[in-house]
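The structure's right below; bear with me while I get my questions together.
Excluded from the complex is one protein chain; the other protein chains are retained at their positions.
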Amino acid sequence: MTAGGAKVAIVMGSQSDWPTMKCAADVLDELDVAYETLIVSAHRTPDRMYEFGKGAADQGFQVIVAGAGGAAHLPGMLSALTHLPVLGVPVESKALSGQDSLLSIVQMPAGVPTGTLAIGKAGATNAGLLAAAILALADEALSQRLQDWRAARSAAVGERPVD
Amino acid sequence: MTAGGAKVAIVMGSQSDWPTMKCAADVLDELDVAYETLIVSAHRTPDRMYEFGKGAADQGFQVIVAGAGGAAHLPGMLSALTHLPVLGVPVESKALSGQDSLLSIVQMPAGVPTGTLAIGKAGATNAGLLAAAILALADEALSQRLQDWRAARSAAVGERPVD
Amino acid sequence: MTAGGAKVAIVMGSQSDWPTMKCAADVLDELDVAYETLIVSAHRTPDRMYEFGKGAADQGFQVIVAGAGGAAHLPGMLSALTHLPVLGVPVESKALSGQDSLLSIVQMPAGVPTGTLAIGKAGATNAGLLAAAILALADEALSQRLQDWRAARSAAVGERPVD
Amino acid sequence: MTAGGAKVAIVMGSQSDWPTMKCAADVLDELDVAYETLIVSAHRTPDRMYEFGKGAADQGFQVIVAGAGGAAHLPGMLSALTHLPVLGVPVESKALSGQDSLLSIVQMPAGVPTGTLAIGKAGATNAGLLAAAILALADEALSQRLQDWRAARSAAVGERPVD
Amino acid sequence: MTAGGAKVAIVMGSQSDWPTMKCAADVLDELDVAYETLIVSAHRTPDRMYEFGKGAADQGFQVIVAGAGGAAHLPGMLSALTHLPVLGVPVESKALSGQDSLLSIVQMPAGVPTGTLAIGKAGATNAGLLAAAILALADEALSQRLQDWRAARSAAVGERPVD
Amino acid sequence: MTAGGAKVAIVMGSQSDWPTMKCAADVLDELDVAYETLIVSAHRTPDRMYEFGKGAADQGFQVIVAGAGGAAHLPGMLSALTHLPVLGVPVESKALSGQDSLLSIVQMPAGVPTGTLAIGKAGATNAGLLAAAILALADEALSQRLQDWRAARSAAVGERPVD
Amino acid sequence: MTAGGAKVAIVMGSQSDWPTMKCAADVLDELDVAYETLIVSAHRTPDRMYEFGKGAADQGFQVIVAGAGGAAHLPGMLSALTHLPVLGVPVESKALSGQDSLLSIVQMPAGVPTGTLAIGKAGATNAGLLAAAILALADEALSQRLQDWRAARSAAVGERPVD
Partner (left out) sequence: MTAGGAKVAIVMGSQSDWPTMKCAADVLDELDVAYETLIVSAHRTPDRMYEFGKGAADQGFQVIVAGAGGAAHLPGMLSALTHLPVLGVPVESKALSGQDSLLSIVQMPAGVPTGTLAIGKAGATNAGLLAAAILALADEALSQRLQDWRAARSAAVGERPVD
């Protein structure tokens, strides 16, 4: 069981991914969904990644949100190490603007899925939302909060553009 | 409630997407997960899409797997029409090999997530697997079947390549 | 009939598209063509989009100019919802510079056309001009204004570059 | 006035574009819209292109559908030579699968619009449909035929995929 | 005959191309090769382009350096209008960084060549140098100046990088 | 002086480039321009390349047409080794369809130009034509043959497409 | 110590990579360098990968050649698990022709290098050659064999292309 009973783990390859991945945390805060944030580098801390991935289900996590950039192996490797749903966020990279991150995450071989979101902050927000939608399947109150959140956003769309 | 109590809807933009999307059905069969298959064209049958998307939750579906190619709007539009988790499969297109499908599906704006899988059949298989992983969060027996499926696949990997 | 008898609707996915789409409005102003500007988000306000698309012809619109970025579904969905000519403007996106917007708009399947213009402001200006060219087919005075506008622009091209 | 009073000109850069561009002709046949087909090469017959573009309006054409591949200059040059609406079809090229054709056609500078459709046959069909939609603005019977064509296609979409 | 007997014409689609194309002029200045600079827009001044292209040989030009961005049709159209060698410079475009310019210029069909240089200022410098190399085939003194220019540049390369 | 007084050298990285580069030879045959064909591999025979490049001018060559695929270094290295005009042909590569060849050839740094043609056979034909256009500057008879060749091709363009 | 004292491990993600990776084995055979071939799937057999990577140095391997396709995580993960030099081969993938494989392998973050070769068979051959070049630093006889191999290949390049 996670310390605070968090069902969502937000993991990222490095501290530099946090400005992006914070968007996932923010939207989970808005939806009152508990989560943990962790730095788990596939390349610099492979042992930590193995341990985390193998133990994530037993720790009580239900959904993993994983962000990484460049040759972004973290989401896919976690997908290999756990049977939990893994959602991947391609962090925008310097030279290739996240095209490398996107392809490294989304093009997984048959058998090991990673549900991939958009490049960058929009993707991180959406990973949080999709994690919530998954948890909401067994949590009627969360489902209602999610629907309210969506309705509020729809209602906030102006009728006409303004200068 | 769906006819057979199916919790997964496999929808696609046209009959021509079926050879790809059948891979999602096949793996759900292997995992003994009930599903329905539907053709719902965003562009040719927008009313059907609207009706399906709006009613999917009330019909008893819990996860939607949606495949489309080219300017692939079906997965994202369903994500707009339902609060259920939607998984997108970029079907390989003729001229651009699914690069257009991938970007049309994955690059959703903040607020409306589509969990995107790989281009083509691998992506369809993985959409089925990810749908199963989501359902397995509330279905211990399915979780076990999924873990067994994964373990069997791992065990089937040969030690050395053969000519 | 539209309030001011506008025959062109300039719709966009969000307020953030306005700096781009304003170029369509500006050139229609120059050509003295009435238009309406609307925010219609495919993803956040699908109901509004359905209503707008289905009713556009009855409202008196003759051409729809639609701009969106990223997984840009608005132009194509409007093309599905109305038999009016729809012109699409790929708004420049952050990570992929509008390559995603362009492919999401232009790669429509046979049967549902969207006339697509260039990425960004040039495309928005040109969507306005193409809308005017379409309306000019039944409006001799507008045709003359359009030809004059084009001639003036040609005449304004300097003979030699200056430092 | 064109010989048969055709209001649509379907022009293409070479005979080799015809298998693609024939799709535009076919759909106009289905909609009972008269058209002419012409080979006008920007690069091999620039004089013919110049003459055609400059005279197209006086000949009675109202919409030009232009297809070309590779460094596809025909649609854009015609857009420069006439104030009529020009619709461009990027023909699939050998090495780059029409990515070069698409960018050469769609990325027109502000002031000279080309309404661009999808790469290849789908784009040609859609150029025919968009031409019809434009003409239908002043032709109620054609508008009805177009709406019927669309409705028939929608009705033809099967409910479920079949093996 | 050109006013100053210039054998090289440096033409560009708009004033905004001058900061790039000036590099061609600069290197020709260094090599003491006479040239003229002209704005010739394929899209806004097609008449001027036709006249220039058709008359370039009779005016005494021997090489044409043409720069344009986006759907860059000027170099290829000039290649269609004259039998003189035409060198194309893809000007860096805003959204696509000149990838559209490059493909629009280089992917010419068999029969109508455009010798294409690199995107941006390096390409403009090199178009000037290649023009000089072409003229040097019949101008021994220019050939020597060009060889000296090259040798001087080689000699200027430092042995080791410095902070 | 070359054996047959050939002023054009057609060089290529390997025998496998010949089906492409033969198009350059063919068009030079049609124009009655003498040439030599050579295999000069930048990577397998760097000494041969060095010797050829350094000696090309003294051998009497005036234009070098160089084709290569993948990491295509031959055209650019020859441009570094000779002050003669070098024309590069990006040979279509297996995995990337010549996109690697194109960028490796065209993106030369300021100071060392390679006039680059289209990917594949069209590019090879055009390299031959551009070489002829360069030689024609000092060969009135060749200029006339080139103009006739171009006129004949223009005249051969049919008026209308045929099934 | 490896069974046969092999200093090179050729590992690949699946049996389907063997037709590509066999090229690495073939060239090592030609150079009389011992190697082992292993299937080690990052995604299906992460434990095997972990064990292999952690133990590779102790097993006596000195260089690891790793090939994978799509979201190709094997080379980079092995680079994370061992301090030995790792060479990566991007196997050509179906939809994206190995562009995904290449970016997934080459774009490693600072700290964890993978020396990446070309997409496909050429890359596999070259991975074998680079492994040999590395081993040759401490094996004079191998160095001589490698130099001879290179010289023989250079000598085998024909002077002129033949039909």
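A, B, C, D, E, F and G label the chains in the order they appear, each numbered from 1.
Keep in mind that, in the parts below, contacts are C-beta pairs under 8 Å (C-beta built on N, C-alpha and C of every residue); 3 or more make two chains touch, one makes a residue touch a chain.
In this text the structure is predicted, and so the values were computed from the model without any measurement.
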The one residue from F:Ala34, F:Ala57 or F:Ala80 touching the chain left out of view is F:Ala80
Missing-chain contacts on chain E, rising order, are 92, 97-99, 118-120, 122, 153-154, 157-163
Interface residues of chain F toward the undisplayed chain are 13-14, 42-44, 46, 50, 53, 69-71, 73, 76-77, 79-81, 93, 96, 99-100, 103-109, 111-112, 114
Contact residues on chain G toward the hidden chain run 23, 62, 83-85, 87, 102, 106-119, 121-122, 125-127, 129-130, 133-138, 143, 146-147, 150, 153
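Note that only the chains that are shown with their structure count from here on.
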More Cb-Cb contact pairs, comparing F-G against D-E, go to D-E
Residue numbers at the chain E-chain F contact, same meaning over half shared and different meaning under half, come out as same
When centres are defined as mean Cα positions, the distance from chain D to chain F in whole Å is 35
Chain A and chain G have mean C-alpha positions lying a whole-number Å distance apart equal to 33
Touching at least 2 other chains, the residues of chain A are 99, 106-109, 111-112, 114, 118-119, 122, 153
Contact graph of the chains (line, ring, star, complete, other): other
